[in-house]
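Handing you this structure, nothing more for now.
Missing here is one protein chain; the remaining ones are kept as they sit in the complex.
By written order: A and B. Residues from 1 in each chain.
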Amino acid sequence: MTRYSAWSILKNALKGNRDWTPAWRKPEPKSSYDVIIIGGGGHGLSTAFYLASVHGITNVAVIEKGYLGSGNIGRNTTIVRSNYRLTPNSQFYEKSMELWRELSHNLNYNVMFSPRGVLNLAHTPGQMDTYAERGNQMRLMGVKSELLDRDQVAKLNPGLDVSGSARFPIEGGLLQPDAGNARHDAVAWGYARAADQLGVDILENTEVTGFLKEGGRIVGVETNRGEIRAAKTGVAVAGSTGRVMKLAGVDKLPIESTVLQAFVSESIKPIIPTVTTFGAGHLYVSQSDKGGLVFGGNIDYYNSYAQRGNLPVWEEVTSELVAMFPNFARLRLLRSWGGIMDMSMDGSPIITTGPLDGMYLNAGWCYGGFKATPASGWCFAHTIANDKPHALNKDFTLDRFKEGRMIDETGRGPTPWYH
Amino acid sequence: MSGFRLNLREGLGRAVDHDSKINFTFDGKNYSGRVGDTLASALMANGVSIVARSFKYHRPRGIFSAGSEEPNALVTVHSGARTEPNIRATELELYEGLEAKSQNRWPSVNFDVMAVNQLPGKAFSAGFYYKTFMGPSRPGHKATQFWWFCEQLIRRAAGLGKGASQADPDKYGRMNAFCDVLVVGAGAAGISAAERAASAGAKVILCDESAVAGGALLSSSELLDGALAHDWVADRLAELAENENVTVLTRTTVQSMFDDNTYLAIERLADHVKTPGKHQVRQRAWNIRCKSAVIATGAIERPIVFAGNDRPGVMLADSARRYVVEYGVSPGRAVCVFTNNDTGWLAARDMAKYGVIVEAIVDVRKDVPDAIRAAGEESRAEIFLGAAITATSGLQTLSGAQISEFSETTGEVGRKLKKIGCDCIAVSGGWSPAFHLTSQQGEKPVWDAELQAFLPGEATSSWHVAGAMAGKFGLRHAFRSGEEAAVKALAEAGLGEGESDVPRIEGDEIDYAPAPVFEINTGGKAFVDLQHDVTAEDVRLAHREGLVSVEHLKRYTTLGMATDQGKTSNMSGLAIMAEARGKPIPDVGTTRFRPPYTPTALGAIAGDAYGHLASERLTPMHDWHVAEGANMYANGPWLRPESYNRSGESVEQAYIREAATVRKGVGLVDVSTLGKIDVQGPDAAEFLNRIYSNGFAKLPVGKARYGLMLREDGMLFDDGTTWRLDENRYLMTTTTAGAGQVMEHLEYHRDVVWPDLKVALASVSDEWAGVAVAGPKSRNVLKACVNDCDVSNEGLPFMGVRQATIAGIPVWIARLSFSGEMAYEVYCGAGWGQALWDALMKAGKRFQIVPYGLEALSTLRIEKGHVAGPELNGRTTPLDLGLGGMVSSKKNFVGATLLKRDAFHEESRLQLVAIKSIDGQRIRGGSHLVKGNKDQPGQTEGNTTSTCFSPELNCYISLALLEGGNARHGEKMFATNPVRNMHVAVEVVSPHMVDPDGGRMHG
Partner (left out) sequence: MKRVAAPHLGTIKMRLTCPFCGERDHQEFTYRGDASATRPPMDNGSIEDHNTYVFDRTNPDGEHRELWNHTSGCRMHMVVTRNTTTHKISNCEPVGPWTKALGGKS
């Protein structure tokens, strides 16, 4: 396996690029593994990588129904941040930030983590206070944050309408200066390649059709390529959680699946330096290295497993974007698409042992799964290896809803279509 | 390529007015063209060959097509606030004074320094960025910093045109349209579908993306009913336009298909003129809901991939033909046609007919039908069968082509046959049906081995395909399939079959099936995606590295991700990958097309919302507040007065003055924004008793009660007073922000949970204006203006509700206090709001009444310890806020059961307290409560929720949520606010800081 570097690129170029080898193997499934991870997306692959690299568990299979990274890891708006208000979230996402900063180096794959800053706009003095509260929480947790006034915001993002006559005039904003974004596909490919090098089998086009049970314990899965047994089975399938868990007989979960649309404009020269969010609605926008504006807003509220959305969200998202940046009105939408979000009842994730013996669940990421990819895998690997959660994910239980220990950033309660 | 305008002759240049002259500039240089030209045809007529640079290697690019599939000819038009990058010159209609610039080049399009990107050669291939820039090989944040440094340089080099830096001055519109049959595409199939549907009396909308409808008919050589197709189509469209049931929209692209036959189309009303007319919208979004649709979007010609195929001068064959026939422009002095199907031959014949010199026709096929052979001979070109173009030559633009033997069965290249001097290669690799719209809905296309193309799959909802888009090539099939689709659509719309009216067709009947040849692989640099510089070798590299699924191919190489979304390149890329994998094309699959069909202005999608994001809600007294100099600010949809600043006063000075006046004298505040719900019915009392956590069953008529509403999970949801106006009638008030949600909450429980209760609900927030009069002199004010109601303590006790009139205005008066002072809320019909306000101001004049804004309102309730939105944050229970006494243990209510869960009764929960600044320092919003000093604050133990300067206590105070706060009154802590660089010593106190016994409000 070639180690990637400028040197290896040159050497291969001289040979006409004929010697490059597959980034990961395409092995035949073995009959059993120590651990199976269902879901070859970002979280599943990172779990496999940390099982192998941190816990020395290398006899691992990642089982993916389609092509690797075909779910939300390849469909999101790539934002990486840890600007959370509640302690369980802020400490977990900051762990993720730490891993992001090392990721390209650790994977020997450039995931293009770009610490360009994430700016949340505030439109009233009250909202400034809310952001101050969040920014202060971040500071107390050791996370960088800055509260900007209107002039500072205008300087950072020159296209913003900072006039007093704007429908929702900008008062200021909260900046996480070292947050940013990353190249989503590269994260999947980088984890896959690194996990593969450590001996993990990545089984693409392998669909789980059922679970193997012995005395109530999950002991593996049935797939279209035969039975695969394992002492431990982890489920990290994001928008397919409902479907996969039903195969294991878990019919009800505190999750609803909805579609979230994402949008990208034509490529233009750099026009917006940071990731920026609108405070009087729901909109986030940044510019990719290729030059496209990448943006999104609310979910299409109803339950859906279709990876496409509808027109009202287009209208809502574009009208908010051009209200914020009226100079974007002539820029053009190139493409939009949808991904399935498993919305939990409090907007926070689930990383836990169970709910069945021999099974481990990683789910409920709502909008926020991409930035969590490293920490999610890191914590899930710890949970699987030790049969108990790490301190960082001990609050992300499945039982918390019924116990009354919700981790509810927005305070909207068990109405997932509002989170 | 050195194009030129051909000499005028019959049938040539059908789209342009030969006697006209239009002046325009390209890269600052003056040129002229004709009415009807596109920028591309005009540039071609002026001999401009290099119009753009590619994305990655900055290689010179010429005009490749004649339509919306164009990958190369992207320009920036306008300047200043109207600057518009990445406009396809092939679609841009020429107008007087058009300014266009090439983009993504420096210093000029003919000499671009960034072309150094080509120097690394094969090193700069697919996956380049993933394999490098990982930074120094030691751990730490250095890696991120290294990439961040490189990234900023890369970003500057990437990107196509530059966007405007000022607000777009133009307007956008929206049309909500309904019809029986929507027809997308006004070519032969679309026109026949529209006519057939119209003949059955259907309401029809016919959309076409071009300025002139007609599609392929506009340049067709066939005769229809004895007339040139170009003229026939004009007559038919004129007829259709006269039918009042038919709307023909040109310059209108149907961009996306959504659920339930909803389509988004964008009409370009003013992109063919320099600026929109006064009050004219630039583009209009059509939200079209139809009962059924006919999709007749045609097909897109695709090239054959060969070495050197990106030199300016290489273009699609049918496009080259269209420049000749429609615009009267020859794409070159010497043209060479390279094809794998019959259409290339017809292009050669038609071009030659109008005076273009066709040097050669090169076909990969060994045999062609006699009729085709004859057409080729008509063009007087040298004919090469079983041959291919294997290389091109030229400095920047094309000057010659190498023709070699080629076997279509083995794909092998044989001996060199001839090198031909040419400045244009017109290439045809077959036709790909434009099934983008149906694919957007998730329809998997099906492979047609005969046509070597994917065709749309079976319809899942009410749409029907026709014409080339459905694989029905040729006019005869197009007309027939258009009518057939229309009949199906009519049936779905519940209409009759209508009448058939297919014209008599004279002309070529050819086979559109190409030889299955997508690439001539000679090892040279052969481009698949011309805009993104993806080569055939990049596709094979992706295969070598295991990125073999179509999606991986696309994402790894960026094939098909440019502004053209691979309209002319996806098929070749797929075929090359299939070849590398040794699998048939359909087994490799195809990616799903995503909306929109072509890039769509964001302002156009926002439509009428551009510049009008959300309507403002104003109270009846709004104008008065503004006239009095109030700072108005957006509070959700509402605009509300923050404070009434007198000259020289800051907001803080103003609210302190206002609040102090209320404590000592009297003030009034506009509370019209509060949510108001009329609750009526014999079961209204029972209903409210189930909704509120405190008892409402026994509230007497003429009394109000403060109530708490919980979510079913036990969290506080909203609060407010509800007044019993009559035995079966209540007026509920809610918080301003919560009004909508409370209404939904009540309706849900009434309709879904307890449908047996007889209760009617109506939102009356906008029907009632409300004014709160507060302060020790508030009763005096009322006495001075209310004359038919006893407002004494006996006549109107605390929480009493009475009907009265003020200045002739019928009002309800409730004695409620949010401020903690003696206070009244007076409600009247919204239309009387200003008159009521004026009457109260007048009556209050001798008591020095002042209006107060939101800041003072908030200050007064903070001092009193009354909770509001910031404390009701969706994470607090009544117990957390010291309102446990309002949770009835005698009844079931929404939230009662889950509020009993243990976690809600732990002493460590965040509980409501107040804090006071000890040393006079300001406490600002968003502070956290900590034990440590500024340098080492320690963990957060809580946070402030509502903060102000208290004129009553003469210090900064705040309500706060503190872990175990109930037991911590008297504790000294710090309110830390590092983002505002503040760290204030505070004392934890009871939230009831002013008049804890309530004597003032009860008095």
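FYI, a residue touches a chain if its C-beta (ideal position, glycine included) is under 8 Å from a C-beta of that chain, and two chains touch if they have at least 3 such contacts.
Since the model is a prediction, treat every value here as computed from it, not as a measurement.
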Displayed partners of the chain not shown (whole complex)
A, B
Which of B:170, B:301 or B:492 sits in contact with the chain that's absent?
B:492
From the listed residues B:2, B:65, B:199 or B:261, report the one that touches the chain absent from this view.
B:261
In the whole complex, of B:370, B:756 or B:935, the residue touching the missing chain would be B:756
Suppose we count only contacts with the excluded chain; which residues of chain A make the list?
242-243, 251-257, 301-306, 310-312, 345, 401-402, 414-415, 417
Touching the hidden chain in the full complex, which residues of chain B are there? Just list them.
258-262, 289, 291-292, 460-462, 492, 690, 712-713, 744, 747-748, 750-753, 755-759, 892, 896-898, 900-901
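Just so we're on the same page, only the chains that are shown with their structure count from here on.
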Distance from the mean Cα position of chain B to that of chain A, given in whole angstrom
22
Show me the residue ranges of chain A that touch chain B in the complex, using the header's touch definition.
4-6, 8-10, 12-14, 16-18, 20-26, 66-70, 74, 87, 100-102, 104-106, 108-110, 112-116, 123-126, 128-137, 139-140, 145-147, 158-159, 161, 167-169, 174, 183, 185-186, 189-190, 204, 265-271, 280-281, 287, 289-291, 306-308, 310-311, 314-315, 318-323, 326-337, 402-406, 408, 410-414
For the chain B and chain A complex, residues of the former touching the latter:
55, 81-86, 104, 120-123, 125, 128-135, 137, 139-141, 143-144, 147-148, 151, 154-156, 158-168, 170, 172, 256, 258-259, 262, 264, 287, 440-442, 537, 541, 544-547, 549, 551-552, 555-556, 558, 562-563, 565, 594-596, 599-603, 605-607, 609-614, 616, 633-635, 642, 711-715, 717, 870, 873-875, 898, 901-904, 924-928, 930, 937-940, 943-944, 947, 976-980
